[in-house]
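This part shows chain A:
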Amino acid sequence: MSIRPIFIIFVALMLHGCGEENTAPTNSAGFAGLGQDADGFQHAESNSSLTFPADHSAHPDYRIEWWYLTANLEDESGEPLGLQWTLFRQALMAPSGRPEPTPWAADQLWMAHMALSQDEQHHVAERFGRSHSQALLTTPNDSQAGVIASPFHAWLDDWQLKANDEADNRNFDNLTLTAYSGEDASRFGYTLELTAEGPLVLHGDGGFSQKAANGQGSMYYSQPFWHIEGDVTLNGETKTVSGRGWLDREWSSQLLDARQSGWDWFSIHFDDGHKLMAFQLRGGGDDSDNSGSEPGADYRSGTLITPEGRATPLVNNDITLTPLASSAVAGREVPTQWRLEIPSVEIDINIEAPHANRWMTTSVPYWEGEVGVNDRASGEPLGEGYLEMTGY
Partner candidate 1 sequence: MLKLDQIHKTYMTPQGPLRVLENVSLTLAPGQSLALMGESGSGKSTLLHLAAGLDLPDQGHIALAGQNLASLAEPARAKLRREQLGLVFQQFHLVPSLSVIDNLRLQARLAKREDADWSAHLIERLGLEGLEKRYPEQLSGGQQQRLAIGRALALRPALLLADEPTGNLDETTADEVLELLLSLVHETQCALLIVTHSLQVAAPLDRCLRLRHGRLLDAAL
Partner candidate 2 sequence: MTQILSTLLSHYRRHPGQLAMLLLGLWVASALWSGIQAINATARDSYARADALFDTQLDQLERRDGAPLTLTDYHALRQSGLPVSPMLEGEVVTQDGTRLTLIGIDPLTLSSNNALSQTDSSASLTDFLAPPWQTRAAPDTLAALGLERADAPGATPLLADGNRLPPLVLSPPLPPNTLIMDIAAAARILSSGDKVTRIVTAPDTLTEAPDGLMLTRATSLATPGQLTESFHLNLTALGLLAWIVGLFIVQAALGLALEQRLGMLRTLRVLGVSGRGLILALSLELILLGIIGALAGIASGVWLARVLLPDVAATLGSLYGAGVGQELNLPWHYWTGGLAVSLGGLLLASSGVLWRAARLNMLQLGQMQAWRSGYRRQLMLMGIAGALALITALTLYGWLRFHPPGEGLVAGFGLIAALLLASALWLPLLLALVLKGLTTLTRRRPLIHWAFADMQLQLPKLSLAMMALLIALATNLGVGSMVGGFRLTFLDWLDQRLVAPLYLNAPAEQYADIDAWLAERDDVSERLLTRRSNATLQSVDSAKGSRTLGGPVELYGITPGESLTPHWPLLATQQGRSSAWAAFDEGSAFVNEQLATAENLSTGDRLTLSAPGINETLTIAAIYPDYGNPSGQILMASPQLAARFDAPPSSMGLVLSDNADVEALRTALNERFDLGRDALTDQAEIKRIATEIFERTFTITRALNVLTLAVAALALLASLLAQARTRRQQLAPLWALGVPRSQLAWLNLAQLGGAALVTGLLAIPLGIAITWGLVAIINVAAFGWRLPLYLFPGEITVTLAMAMAVAVALLAAAIPALRFWRASPRALLAEETHQ
(Lines give C-alpha, C1' and ligand atoms only; values in the text may rest on other atoms or scores of the structure.)
Protein backbone atom coordinates (compact mmCIF):
# COMPACT_ATOMS: atom_id res chain seq x y z
CA MET A 1 0.00 0.00 0.00
CA SER A 2 1.22 3.29 -0.87
CA ILE A 3 0.80 6.58 0.70
CA ARG A 4 -1.00 6.23 3.95
CA PRO A 5 -1.83 9.27 5.93
CA ILE A 6 1.12 10.09 8.02
CA PHE A 7 -0.76 12.81 9.65
CA ILE A 8 1.66 13.07 12.38
CA ILE A 9 3.67 15.85 10.90
CA PHE A 10 0.53 17.72 10.37
CA VAL A 11 -0.56 16.96 13.88
CA ALA A 12 2.72 18.19 15.13
CA LEU A 13 2.02 21.52 13.56
CA MET A 14 -1.66 21.66 14.11
CA LEU A 15 -2.74 19.78 17.19
CA HIS A 16 -3.38 22.85 19.21
CA GLY A 17 -3.49 25.38 16.46
CA CYS A 18 -6.48 26.90 14.81
CA GLY A 19 -8.14 25.37 11.81
CA GLU A 20 -6.71 27.83 9.37
CA GLU A 21 -4.32 25.50 7.66
CA ASN A 22 -6.94 22.76 7.51
CA THR A 23 -8.66 24.64 4.78
CA ALA A 24 -5.51 24.92 2.73
CA PRO A 25 -4.19 21.41 2.30
CA THR A 26 -2.47 22.28 -0.98
CA ASN A 27 0.27 24.24 0.67
CA SER A 28 3.77 24.09 -0.67
CA ALA A 29 4.74 21.22 1.62
CA GLY A 30 1.99 18.95 0.31
CA PHE A 31 -0.74 17.33 2.35
CA ALA A 32 -0.03 17.44 6.07
CA GLY A 33 3.45 18.71 5.42
CA LEU A 34 4.48 15.34 4.04
CA GLY A 35 6.27 16.97 1.17
CA GLN A 36 8.60 19.05 3.28
CA ASP A 37 12.35 18.63 3.16
CA ALA A 38 13.82 16.01 5.37
CA ASP A 39 17.41 17.09 5.88
CA GLY A 40 19.33 14.96 8.31
CA PHE A 41 17.08 11.92 7.95
CA GLN A 42 17.87 8.73 6.17
CA HIS A 43 16.14 8.38 2.79
CA ALA A 44 14.35 5.47 1.22
CA GLU A 45 16.29 4.38 -1.86
CA SER A 46 15.70 1.84 -4.53
CA ASN A 47 18.67 -0.30 -3.52
CA SER A 48 17.58 -0.55 0.13
CA SER A 49 16.70 -4.10 1.13
CA LEU A 50 14.38 -5.35 3.84
CA THR A 51 15.27 -7.71 6.66
CA PHE A 52 12.73 -9.43 8.88
CA PRO A 53 11.80 -9.45 11.66
CA ALA A 54 13.97 -6.37 12.24
CA ASP A 55 12.02 -4.25 9.77
CA HIS A 56 8.72 -4.94 11.54
CA SER A 57 10.08 -2.60 14.18
CA ALA A 58 10.38 1.19 14.09
CA HIS A 59 12.86 3.06 11.88
CA PRO A 60 13.49 6.26 13.88
CA ASP A 61 16.13 7.48 11.44
CA TYR A 62 13.30 7.94 8.93
CA ARG A 63 10.92 10.71 9.63
CA ILE A 64 7.61 8.93 9.30
CA GLU A 65 6.31 5.41 9.61
CA TRP A 66 3.11 3.46 10.13
CA TRP A 67 1.54 0.13 10.91
CA TYR A 68 -1.80 0.27 9.17
CA LEU A 69 -4.52 -2.34 9.32
CA THR A 70 -7.89 -2.30 7.52
CA ALA A 71 -10.40 -5.15 7.57
CA ASN A 72 -13.60 -6.10 5.76
CA LEU A 73 -15.55 -8.31 8.15
CA GLU A 74 -19.02 -9.60 8.73
CA ASP A 75 -20.84 -10.41 11.93
CA GLU A 76 -22.78 -13.58 12.86
CA SER A 77 -25.81 -12.39 10.93
CA GLY A 78 -23.76 -11.71 7.81
CA GLU A 79 -23.90 -7.94 8.09
CA PRO A 80 -20.75 -6.33 6.70
CA LEU A 81 -18.54 -4.35 9.05
CA GLY A 82 -15.32 -2.42 8.49
CA LEU A 83 -12.53 -1.47 10.79
CA GLN A 84 -9.25 0.35 10.80
CA TRP A 85 -6.38 0.46 13.27
CA THR A 86 -3.27 2.53 12.65
CA LEU A 87 -0.17 3.33 14.59
CA PHE A 88 1.76 6.33 13.22
CA ARG A 89 5.27 7.33 14.17
CA GLN A 90 6.79 10.71 13.53
CA ALA A 91 10.32 11.78 14.43
CA LEU A 92 10.29 15.11 16.23
CA MET A 93 13.75 15.95 14.96
CA ALA A 94 16.56 14.62 12.78
CA PRO A 95 18.73 12.01 14.50
CA SER A 96 21.53 14.52 15.08
CA GLY A 97 19.25 16.80 17.11
CA ARG A 98 17.88 14.22 19.49
CA PRO A 99 17.86 15.12 23.19
CA GLU A 100 19.59 12.89 25.67
CA PRO A 101 17.33 10.05 26.67
CA THR A 102 16.46 11.48 30.11
CA PRO A 103 13.12 10.43 31.62
CA TRP A 104 10.19 11.83 29.61
CA ALA A 105 12.45 13.25 26.90
CA ALA A 106 11.01 12.34 23.53
CA ASP A 107 12.25 12.30 19.97
CA GLN A 108 9.33 10.29 18.59
CA LEU A 109 5.72 11.32 18.53
CA TRP A 110 3.11 8.59 18.15
CA MET A 111 -0.48 8.75 17.07
CA ALA A 112 -3.00 5.94 16.83
CA HIS A 113 -6.36 5.93 15.07
CA MET A 114 -9.10 3.40 15.35
CA ALA A 115 -12.36 3.25 13.46
CA LEU A 116 -15.26 0.82 13.45
CA SER A 117 -18.02 1.10 10.86
CA GLN A 118 -21.26 -0.70 10.19
CA ASP A 119 -24.18 0.61 8.14
CA GLU A 120 -24.41 4.29 8.82
CA GLN A 121 -22.47 4.01 12.05
CA HIS A 122 -18.89 5.18 12.03
CA HIS A 123 -16.96 5.41 15.29
CA VAL A 124 -13.57 7.04 15.47
CA ALA A 125 -11.00 7.45 18.25
CA GLU A 126 -7.51 8.85 18.41
CA ARG A 127 -4.64 8.72 20.88
CA PHE A 128 -1.21 10.30 21.19
CA GLY A 129 2.01 9.22 22.80
CA ARG A 130 5.71 9.88 23.06
CA SER A 131 8.91 7.87 23.23
CA HIS A 132 12.62 8.18 22.92
CA SER A 133 14.28 6.11 20.22
CA GLN A 134 17.27 5.36 22.45
CA ALA A 135 15.15 3.98 25.27
CA LEU A 136 15.66 0.27 25.63
CA LEU A 137 12.39 -1.50 24.95
CA THR A 138 11.94 -4.94 26.43
CA THR A 139 8.36 -4.66 27.69
CA PRO A 140 5.59 -2.18 26.86
CA ASN A 141 6.06 -0.72 30.36
CA ASP A 142 9.31 0.81 29.10
CA SER A 143 7.50 3.33 26.94
CA GLN A 144 4.08 4.78 26.37
CA ALA A 145 4.26 3.81 22.73
CA GLY A 146 6.65 1.74 20.65
CA VAL A 147 7.31 -1.33 18.57
CA ILE A 148 9.34 -4.42 19.40
CA ALA A 149 10.33 -6.53 16.38
CA SER A 150 10.33 -9.97 17.92
CA PRO A 151 8.16 -11.22 19.40
CA PHE A 152 6.24 -8.54 17.55
CA HIS A 153 4.56 -5.94 19.72
CA ALA A 154 3.30 -2.52 18.58
CA TRP A 155 1.43 -0.39 21.06
CA LEU A 156 0.21 2.96 22.17
CA ASP A 157 -1.26 2.64 25.64
CA ASP A 158 -3.62 -0.32 25.64
CA TRP A 159 -4.12 -0.21 21.88
CA GLN A 160 -1.87 -3.04 20.88
CA LEU A 161 -1.02 -5.23 17.92
CA LYS A 162 1.18 -8.09 18.97
CA ALA A 163 2.30 -11.62 18.29
CA ASN A 164 -0.29 -14.11 19.44
CA ASP A 165 0.89 -15.64 22.70
CA GLU A 166 -0.63 -19.03 21.91
CA ALA A 167 0.89 -19.39 18.47
CA ASP A 168 4.60 -19.39 17.69
CA ASN A 169 5.26 -15.89 18.82
CA ARG A 170 8.47 -15.48 16.85
CA ASN A 171 6.38 -15.45 13.74
CA PHE A 172 4.61 -12.52 12.12
CA ASP A 173 1.83 -14.83 10.92
CA ASN A 174 -0.28 -14.85 14.07
CA LEU A 175 -1.14 -11.52 15.65
CA THR A 176 -3.64 -10.19 18.17
CA LEU A 177 -5.15 -6.74 17.91
CA THR A 178 -6.84 -5.00 20.84
CA ALA A 179 -8.22 -1.48 20.99
CA TYR A 180 -11.17 -0.02 22.83
CA SER A 181 -12.50 3.44 23.36
CA GLY A 182 -15.41 5.14 25.09
CA GLU A 183 -17.40 4.24 28.17
CA ASP A 184 -20.52 2.18 28.77
CA ALA A 185 -23.09 2.55 25.99
CA SER A 186 -20.75 4.42 23.69
CA ARG A 187 -17.94 1.90 24.11
CA PHE A 188 -16.53 0.43 20.95
CA GLY A 189 -13.47 -1.55 19.98
CA TYR A 190 -12.21 -4.99 19.11
CA THR A 191 -10.16 -7.99 20.10
CA LEU A 192 -9.13 -9.81 16.97
CA GLU A 193 -6.99 -12.82 16.00
CA LEU A 194 -5.09 -12.26 12.76
CA THR A 195 -3.79 -15.25 10.81
CA ALA A 196 -1.67 -14.74 7.70
CA GLU A 197 -2.81 -16.97 4.80
CA GLY A 198 -0.07 -15.85 2.47
CA PRO A 199 3.41 -14.28 2.46
CA LEU A 200 4.52 -10.68 3.00
CA VAL A 201 4.42 -8.67 -0.22
CA LEU A 202 7.09 -6.10 -1.09
CA HIS A 203 5.86 -3.25 -3.25
CA GLY A 204 7.72 -1.46 -6.01
CA ASP A 205 11.34 -2.41 -6.46
CA GLY A 206 12.02 -4.91 -3.68
CA GLY A 207 10.17 -2.77 -1.18
CA PHE A 208 11.12 0.64 -2.50
CA SER A 209 7.95 2.36 -3.65
CA GLN A 210 8.42 5.43 -5.76
CA LYS A 211 6.04 8.25 -4.88
CA ALA A 212 6.90 10.96 -7.37
CA ALA A 213 8.39 11.22 -10.80
CA ASN A 214 11.56 12.75 -9.33
CA GLY A 215 12.35 9.45 -7.62
CA GLN A 216 11.43 10.11 -4.01
CA GLY A 217 9.52 7.40 -2.27
CA SER A 218 9.20 5.08 0.70
CA MET A 219 9.93 1.62 1.96
CA TYR A 220 6.65 -0.24 1.66
CA TYR A 221 5.56 -3.82 2.30
CA SER A 222 2.18 -5.38 3.10
CA GLN A 223 0.55 -8.44 4.54
CA PRO A 224 -2.71 -8.54 2.49
CA PHE A 225 -3.64 -12.11 3.37
CA TRP A 226 -5.00 -11.83 6.89
CA HIS A 227 -7.84 -14.01 7.93
CA ILE A 228 -9.46 -12.36 10.91
CA GLU A 229 -11.67 -13.73 13.66
CA GLY A 230 -12.65 -12.11 16.90
CA ASP A 231 -15.00 -9.96 18.86
CA VAL A 232 -16.13 -6.46 18.09
CA THR A 233 -17.86 -4.17 20.56
CA LEU A 234 -20.22 -1.62 19.13
CA ASN A 235 -22.54 0.57 21.20
CA GLY A 236 -21.53 -1.43 24.24
CA GLU A 237 -22.61 -4.75 22.63
CA THR A 238 -20.18 -7.43 21.60
CA LYS A 239 -20.51 -9.49 18.41
CA THR A 240 -18.40 -12.20 16.87
CA VAL A 241 -16.91 -11.28 13.51
CA SER A 242 -14.72 -12.76 10.79
CA GLY A 243 -13.30 -11.66 7.45
CA ARG A 244 -10.25 -10.37 5.61
CA GLY A 245 -7.61 -7.86 6.63
CA TRP A 246 -4.76 -5.94 5.02
CA LEU A 247 -1.73 -4.63 6.92
CA ASP A 248 0.54 -2.01 5.45
CA ARG A 249 4.01 -1.12 6.66
CA GLU A 250 5.66 1.94 5.28
CA TRP A 251 8.39 4.35 6.28
CA SER A 252 9.97 7.28 4.57
CA SER A 253 11.61 10.60 5.18
CA GLN A 254 10.00 12.46 2.32
CA LEU A 255 6.82 10.96 1.05
CA LEU A 256 5.38 13.55 -1.25
CA ASP A 257 6.63 15.92 -3.85
CA ALA A 258 6.16 19.44 -2.57
CA ARG A 259 3.50 20.00 -5.25
CA GLN A 260 1.41 16.96 -4.34
CA SER A 261 -1.74 17.82 -2.47
CA GLY A 262 -3.31 14.52 -1.50
CA TRP A 263 -4.03 11.02 -2.65
CA ASP A 264 -6.56 8.30 -3.39
CA TRP A 265 -5.51 4.84 -2.27
CA PHE A 266 -7.23 1.50 -2.87
CA SER A 267 -6.68 -1.93 -1.35
CA ILE A 268 -8.84 -4.64 -2.87
CA HIS A 269 -9.49 -8.27 -2.02
CA PHE A 270 -10.79 -10.01 -5.16
CA ASP A 271 -13.03 -12.96 -4.52
CA ASP A 272 -10.73 -15.08 -6.70
CA GLY A 273 -7.90 -14.58 -4.22
CA HIS A 274 -6.05 -11.82 -6.05
CA LYS A 275 -5.20 -8.63 -4.19
CA LEU A 276 -4.75 -5.20 -5.71
CA MET A 277 -3.16 -2.08 -4.33
CA ALA A 278 -3.36 1.13 -6.36
CA PHE A 279 -2.90 4.77 -5.56
CA GLN A 280 -2.71 8.11 -7.19
CA LEU A 281 -0.96 11.16 -5.84
CA ARG A 282 -2.67 14.23 -7.09
CA GLY A 283 -0.04 16.52 -8.56
CA GLY A 284 3.67 15.73 -8.85
CA GLY A 285 3.64 13.45 -11.93
CA ASP A 286 6.50 13.65 -14.43
CA ASP A 287 5.84 16.42 -16.90
CA SER A 288 8.06 14.96 -19.62
CA ASP A 289 6.33 11.58 -19.51
CA ASN A 290 2.98 13.06 -20.21
CA SER A 291 3.66 15.79 -22.68
CA GLY A 292 0.01 16.72 -22.88
CA SER A 293 -0.64 16.90 -19.20
CA GLU A 294 -0.57 19.88 -16.91
CA PRO A 295 2.48 20.58 -14.78
CA GLY A 296 1.95 18.80 -11.50
CA ALA A 297 0.00 15.95 -13.06
CA ASP A 298 -1.06 12.97 -10.95
CA TYR A 299 1.35 10.17 -10.10
CA ARG A 300 -0.09 6.65 -10.06
CA SER A 301 1.31 3.34 -8.95
CA GLY A 302 0.15 -0.05 -7.74
CA THR A 303 0.75 -3.76 -7.23
CA LEU A 304 -1.27 -6.73 -8.39
CA ILE A 305 -0.79 -9.76 -6.13
CA THR A 306 -1.63 -13.34 -7.04
CA PRO A 307 -3.30 -15.62 -4.49
CA GLU A 308 0.14 -17.15 -3.94
CA GLY A 309 1.62 -13.76 -3.13
CA ARG A 310 3.50 -13.02 -6.33
CA ALA A 311 3.57 -9.27 -6.93
CA THR A 312 3.39 -7.45 -10.25
CA PRO A 313 4.33 -3.76 -9.95
CA LEU A 314 2.08 -1.41 -11.92
CA VAL A 315 3.43 1.91 -13.16
CA ASN A 316 1.98 5.31 -13.87
CA ASN A 317 0.85 4.71 -17.44
CA ASP A 318 -0.71 1.33 -16.66
CA ILE A 319 -3.38 2.87 -14.43
CA THR A 320 -6.33 5.09 -15.16
CA LEU A 321 -8.48 6.32 -12.28
CA THR A 322 -11.69 8.22 -12.96
CA PRO A 323 -14.02 9.56 -10.29
CA LEU A 324 -17.59 8.78 -11.33
CA ALA A 325 -19.65 10.30 -8.55
CA SER A 326 -19.07 12.22 -5.40
CA SER A 327 -20.88 12.68 -2.12
CA ALA A 328 -21.09 15.58 0.28
CA VAL A 329 -19.26 14.60 3.43
CA ALA A 330 -18.34 16.85 6.33
CA GLY A 331 -18.86 19.95 4.27
CA ARG A 332 -16.88 18.90 1.21
CA GLU A 333 -17.29 16.87 -1.98
CA VAL A 334 -15.54 13.52 -1.85
CA PRO A 335 -15.52 11.05 -4.78
CA THR A 336 -17.18 7.87 -3.56
CA GLN A 337 -17.48 6.03 -6.87
CA TRP A 338 -14.49 5.34 -9.09
CA ARG A 339 -13.57 3.58 -12.31
CA LEU A 340 -10.21 1.83 -12.19
CA GLU A 341 -8.67 0.67 -15.45
CA ILE A 342 -5.47 -1.33 -15.72
CA PRO A 343 -5.46 -2.63 -19.30
CA SER A 344 -2.12 -4.42 -18.91
CA VAL A 345 -3.71 -6.88 -16.48
CA GLU A 346 -7.22 -6.64 -17.96
CA ILE A 347 -8.79 -4.88 -15.05
CA ASP A 348 -11.71 -2.50 -15.58
CA ILE A 349 -13.73 -2.19 -12.44
CA ASN A 350 -16.14 0.08 -10.61
CA ILE A 351 -15.31 0.80 -7.00
CA GLU A 352 -18.08 2.17 -4.85
CA ALA A 353 -18.34 3.12 -1.19
CA PRO A 354 -21.72 1.96 0.09
CA HIS A 355 -21.58 4.49 2.94
CA ALA A 356 -20.24 7.93 2.26
CA ASN A 357 -19.98 9.00 5.89
CA ARG A 358 -16.62 7.34 6.67
CA TRP A 359 -15.01 10.65 7.48
CA MET A 360 -12.25 10.39 10.08
CA THR A 361 -12.84 13.24 12.50
CA THR A 362 -9.31 12.99 13.84
CA SER A 363 -6.86 15.84 14.41
CA VAL A 364 -6.08 15.58 10.70
CA PRO A 365 -9.31 14.61 8.98
CA TYR A 366 -9.51 12.27 6.00
CA TRP A 367 -11.85 9.73 4.40
CA GLU A 368 -11.32 6.04 5.04
CA GLY A 369 -13.94 3.36 4.47
CA GLU A 370 -15.12 0.08 3.00
CA VAL A 371 -15.76 -0.26 -0.71
CA GLY A 372 -17.41 -2.84 -2.96
CA VAL A 373 -15.89 -3.85 -6.33
CA ASN A 374 -17.91 -4.67 -9.48
CA ASP A 375 -16.95 -5.61 -12.97
CA ARG A 376 -17.30 -2.54 -15.14
CA ALA A 377 -18.82 -4.42 -18.05
CA SER A 378 -21.12 -6.94 -16.34
CA GLY A 379 -21.73 -5.26 -13.03
CA GLU A 380 -20.90 -8.58 -11.38
CA PRO A 381 -19.49 -8.20 -7.83
CA LEU A 382 -15.80 -9.07 -7.78
CA GLY A 383 -14.70 -8.32 -4.26
CA GLU A 384 -14.30 -5.76 -1.51
CA GLY A 385 -11.68 -3.52 -0.03
CA TYR A 386 -10.80 -0.19 1.53
CA LEU A 387 -10.46 3.25 0.08
CA GLU A 388 -8.58 6.16 1.58
CA MET A 389 -8.78 9.70 0.29
CA THR A 390 -6.89 12.69 1.62
CA GLY A 391 -6.54 16.30 0.74
CA TYR A 392 -10.21 16.97 -0.03
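The set was built so that all candidates are chains of the complex that A comes from, given by their letters.
What we mean here is this: a contact is a pair of C-beta atoms (placed from the backbone, for glycine too) under 8 Å apart; a residue touches a chain by one contact, two chains touch by 3 or more; residues count from 1.
Treat the numbers as computed from the prediction; the structure is a model and nothing was measured.
> If you apply the contact cut-off given up top, which option from 1 or 2 ends up touching chain A in the complex?
2
> Which positions of chain A touch candidate 2 when the two form their complex?
Listed in rising order, the residues are 11-17, 92-93, 97, 99, 102-107, 109, 128-130, 140-144, 155, 157-158, 180, 183.
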